[in-house]
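For this depiction, one protein chain was excluded, whereas all remaining protein chains were kept in their positions.
Up next, chain A:
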Amino acid sequence: MNKKSSAQGPGQDAPTHSVPAPQPLSVSLEANVQEISKRIGESSDVVFRHFTNESLSSSPLAFIYIDGLVNSEMVNQTVLQPLMETVVPKIPDITATDAYNLVKDQMLPIGSVKEGKTLESLLGMLFDGYTLILFNGMTTALAADTAGWEKRSINEPTSQGVIRGPKEGFTENLRTGTAMLRRRLKTSDLRIEEYKIGERTQTGVALVYLEGIASAEVLKEIRRRLNAIQTDSILESNYIEEFIQDGGLTPFPTIQNTERPDALAGGILEGQVGIIIDGTPFALLAPSTFFNFFQSSEDYYQRYDISSFLRLIRYSAFFVSMLLPALYIAVTTFHQEMLPTTLLVSLAAQREGVPFPALAEALLMELTFDVLREAGVRMPRTIGPAISIVGALVLGQSAVQAGLVSAAMVIVVSFTAISNFVIPSLAIANSIRLIRFIMMLIAATLGLFGIMSFLMVLLIHMAGLRSFGVPYLSPVAPMTPRYLKDIFIRVPLWDMTIRPKTNLGKETRRQGKHQKPEPAKKLQKPEGENTP
């Protein structure tokens, strides 16, 4: 543990981006405008506007905003109009300070107005969609929040669909994300801490958690790691994920990502800490154990028995996806006596004309599938159907008919692929895509013995993993029986009295005991006995 934490870059309290000493505003309006214009490099989308309003001062004022980042209608109505059209009784000898206060207090019908004293802070606000109002003779400037750029509307999540459950997903906008979360967690305990990470991107990163439920140590650790990030840019949540996740050399993810506000809310309610990142609809959840990746938010939206069944199916699909090709290779090259005779003869018959050994055949088909899959993702949507024709007909059926691969191998590869998609989290599904190949090589050299040995190595590795201090295999290893209610099976909601993933956060009761719905008669019985 010590090694890991000390490896996390120097300086916990270092600022997120190192800047030269901030430059204060000068008294001259012209100088300030010139300086800002120089800093931005006279970009065409920056609008400078000088104006005068007799009633304020005879000296000119200036607006600066970035076209496209602001809602121009809003700028016109709430900044330009009041400042340019309002004529108040002229105050004689109005000073710059008076004018400044007048504008700030009376003339800006807008929610968020900030003050900026340095060039850097003003520029930062400018890039956030604020409209700057600079005064001649003042070393402070006003910034009105007029942000309003083109946004994607809220859509159904494309990567994590459900049949029953909310259909809205996060968008690329950080504020939309926090709002969606707040709408679900109407409690004063919800905390949203914002960070700006990335020297050049200044990406907004919001740490969201429930005060009193999230573990303080985990929070401290996440804050420390977020603050330690020194990078040029954060374009997607994976940038943050890679910078803060434990155990660099592991195929297993230790941070979940989700596109679903309900999943994020669910995680936060169970003591996890959410991280919403501006510019991507994928939010992060940490700490995450191995078993978190097999829980889908739909598990809680349908009956517990079917949820439990589906969850067990997911675990078996995980193993199938990881092991099936390896098992096929091992059994057909080392342990033929394990197969029923009829199956063995049938497999042998299929392999009669196949020119490659089982390993080559399996590798060939698995790689083919991965190529197909990648092509399916990258391909323009209009030529998408071509993929399925090429994939299913040419590579599947024809390859078998041409005698290049055996039909059994096609079945093995297809079932492996399908199983991989059963796992709700793409993160862990991807990690076993690679393990599968290692497994196949080991199976071809050492058979079942090799598979078992490698599984053992994997298990040891996983048992040693930590996600922000939480053991990766908990609550199974180390075993905490009372937390097992939501791991392999999901017990009815009324039976989950304490937070099931309590090891992620604090152990707190989340609902009353004895909530199992029962007929009213049964409850009234003792009273009935007393009355006569």
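Criterion: contacts are C-beta pairs under 8 Å (C-beta built on N, C-alpha and C of every residue); 3 or more make two chains touch, one makes a residue touch a chain; residues count from 1.
The working rule: contacts and distances are computed from a predicted model.
Its UniProt record calls the unshown chain "Ger(X)C family spore germination protein", which is the correct pick from "Phosphate transport system permease protein", "Heme exporter protein C", "Cell division protein FtsI/penicillin-binding protein 2" or "Ger(X)C family spore germination protein". Summary of contacts with the chain left out: across A:Pro109, A:Gly212 or A:Gly353, the touching residue is A:Gly353. Checked against the hidden chain, the listed residues A:Ala179, A:Val345, A:Leu434 or A:Met479 yield one contact partner: A:Val345. Considering A:Thr176, A:Gln272, A:Ser307 or A:Thr332, the position touching the chain not shown turns out to be A:Thr332 (whole complex). Residues of chain A that touch the chain left out of view are 2-3, 332-334, 336-337, 341-342, 344-354, 357-358, 400, 402-403, 405-408, 444-447, 450, 453, 457.
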